[in-house]
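All protein chains of the complex are present and in place, except for one that has been dropped.
Now for chain A:
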Amino acid sequence: MDRRRFLTGTTAAVLVLPLAPASATQEAMAEAIRKVVGTATPTEGRVKLDVPPLVENGSTVPLTVTVESPMSEADHVKAIHVFNEKNPQPNVFSARLGPRNGKAVVGTRVKLGDSQRIIAIAETSDGRFWSGGADVIVTLAACLEESP
């Protein structure tokens, strides 16, 4: 190996390494989604994820998922799952719903460890999956700093 080739090789390695952990957690989110949807491919649409685009404090972020559905016996949302890509774990929550809910809307407050994309997946009674997402910028992260 000559010196020039050695140098280009090391530069490439240095450039690639910092990106590795981020893609690993995106991979974890994809894996968590696969566990829910199985071999089906979620269709983008019908799911609206409301979360502030810019968050000052990641330890309590209001999040609401709204799914367009008549919520009748014949056609309703069975479940809503929310995933994140940069917290230590990809799952946020899984809610089970039915025609008794009248409206497919679930609200909660979440912790976000970093700026990231959140994805919500809804399963309808016909066995199909729908998805929607939102990007959030977090200025002060939750979770990992030491407790006071």
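Note that contacts are C-beta pairs under 8 Å (C-beta built on N, C-alpha and C of every residue); 3 or more make two chains touch, one makes a residue touch a chain; residues count from 1.
We take it that contacts and distances are computed from a predicted model.
Q: Pick from "Na(+) H(+) antiporter subunit G", "tRNA threonylcarbamoyladenosine biosynthesis protein TsaB", "2-polyprenylphenol hydroxylase-like oxidoreductase" or "Thiosulfate oxidation carrier complex protein SoxZ" the UniProt protein name of the chain that isn't shown here.
A: "Thiosulfate oxidation carrier complex protein SoxZ"
Q: Looking at the full complex, which residue from A:I33, A:V92, A:A122 or A:V136 touches the chain that isn't shown here?
A: A:V92
Q: Counting contacts across the full complex, list the positions on chain A that touch the omitted chain.
A: Listed in rising order, the touching residues are 59-61, 64, 71, 84, 87-89, 91-103, 105-112, 142-147.
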